[in-house]
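All remarks here apply to the structure that follows.
Of the protein chains in this complex, all but one are displayed in their positions.
We call the chains A and B, going by the order they appear; numbering starts again at 1 in every chain.
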Amino acid sequence: MAAEKKQSTLSYFTNGLIKENPVLVLVIGTCPTLATSTSVETGLGMGLAATAVLVCSNFVISLLHKAIPDKVRIPCFITVIAGFVTLVEMILQAYVPSLYSALGIYLPLIVVNCIILGRAEMFASKHGPGASILDGLGMGLGFTFTLCIMGTIREILGSGTWLAGDWFGLAPGFKGIQLQAAFNVPGMGIMTMVPGGFFTFACVMATVHYFTRDKSKIRKDFGCAACTMQDVCTDEKKQAETAERAHQIMQASFKAHEEGGKNA
Amino acid sequence: MSQFGKIVIILVSMVLVDNYPLAQFLGICPFLGVSTDLDSAKGMGVAVTFVMTLATIVTWPVQQLLDKFGIGYLQTVVFILIIAALVQFVEMFMKKNMPALYKSMGIYLPLITTNCAVLGVCISNIDKGYTYAESIAQAFGGGIGFWFALTIMAGVRSRLVDQSRIPKSFQGVPIVLTTAAILSLAFMGFQGMFG
Partner (left out) sequence: MSANEKTKEQTSTFHEYIYPVLILFIIVFVVTAALAVTNNVTAPIIEQKAEATANATRQELLPDADAFTQVTLDKTYTSDNGKASVTDYYTANNGSGAVVTVVTSSFGGDLTMMVGIDSTGAITGVEVTDSSDTPGVGSKDADPDYLAQYQGLTSLNSDDVKKDGQIDYISGASVSGTAIHSGVHVALTAYADLGVGGAN
């Protein structure tokens, strides 16, 4: 019993890393993935910022969910998440200004990252604080991991360097691994631009599909109510059904006087 | 450049040059998710355009208020709550007064709260220091651009399913992303339209 429980606790953490990797398997949080994976440094920065928000919001929401009425659930979650995002924003601006400006508008947009609201909705509001923190860490690090992979591919092909940057001011003057200089192959600038982002993402995801297509149990219910991706989240047959259900959940969560009309 | 000219340029550039999904990586989730057929692309496109414009009309003056009281740092919290409330309000209003319209695009409305293009346009209006009119132009143009990209994508996708043999690993989202890559390559051609 004890051993079993220990294993399942650990699986909260490992789930997000591979099996339910938010970006590659569940296809959510795609905007920041594409936008901030131009280099490993910005990708890692984005991933860690989102992880911090995710862990904190998961923790707070798991503590508060009993006190929060169902109707105002989503606004309450959003407020908590937005609060933590603003905190992270302020701290980064004060202590790591280079990262703050590198992430730009995508930093406040962590608020609408489906991973965070999705986890609040599906996990934190149903589990205890400890499990929620582990889940947040796993999902956040899974997101960060994907960003680093994408960042690696795009940085090497696009800029001809790897791990370049001043690492948030920690390593001033560090130039990374200069592959371009070493092998005398010019970088393909397009890889750091928009089309390169889409294409890299496509290839990484296809690779994941190749290795997991037989055994994967993808498209799990993942807080679809809060996510714009619900259309592709489920099997095609279930699409309409899920959309309708998600719609109902959203409505129920927001307003009281809908109750009568919905049942009728 | 006259104020009017500037607004026209903002409008056109938001559709072609700075297209949200294809040039700025905003609103990718619905771009991939709701571009399966032309009808849903239309519903989503109209809903996003409408909410984006409305959100800008409300958030821009609110930011001036926040700045006046020196609490500009509450921007993110206030904006997302306003957007969530607006979406709810529009949905309720539409359900009561325009049931036909509600039927066709109502289902997309709740999804818009977490569409990063909506919050994105509200924040970028402030970041860019746009005037009220310019902000509304940017929001409206951004919405139209999103709709435009969604429609093209839906058109391409409806053919992808029937008439192409796609490698197994690329089926589903990867081939859509590859299509998006080629589309965005085409949109890069618009860069530098305005000096």
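Simple rule for what comes next: contacts are C-beta pairs under 8 Å (C-beta built on N, C-alpha and C of every residue); 3 or more make two chains touch, one makes a residue touch a chain.
From a predicted model like this one, the values you see are computed outputs, not experimental measurements.
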Statement: Which of A:17, A:35, A:147 or A:163 touches the missing chain? It is A:35
Task: Among A:40, A:53, A:179 or A:193, single out the residue that touches the unshown chain.
output: A:193
- request: Pick out the residues on subunit B that sit against the missing chain.
  value: 1, 6, 9-10, 13, 17-18, 23-25, 71, 73-74, 77, 81, 124, 127-130, 191-195
Field: Touch residues of subunit A, complete complex, unshown partner
entry: 35-36, 38, 42, 64, 67-72, 75-76, 79-80, 82-83, 86-87, 90-91, 93-95, 97, 101-106, 192-194, 197, 256, 259
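By definition in this document, only the chains that are shown with their structure count from here on.
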- prompt: How about subunit A: which of its residues touch subunit B in the complex?
  reply: 27-28, 30-31, 34-35, 74-75, 78-79, 82-83, 85-86, 89-90, 105, 108-109, 111-114, 117, 190, 193-199, 201-203, 205-207, 209-210, 213, 225-233, 243-244, 246-247, 250-251, 254-255
Touch list for subunit B against partner subunit A, complex: 22-30, 32-34, 36, 40, 73-77, 80-81, 84-85, 88, 91-92, 107, 110-116, 118-120, 123-124, 127, 167-175, 177-178, 180-182, 184-185, 187-188
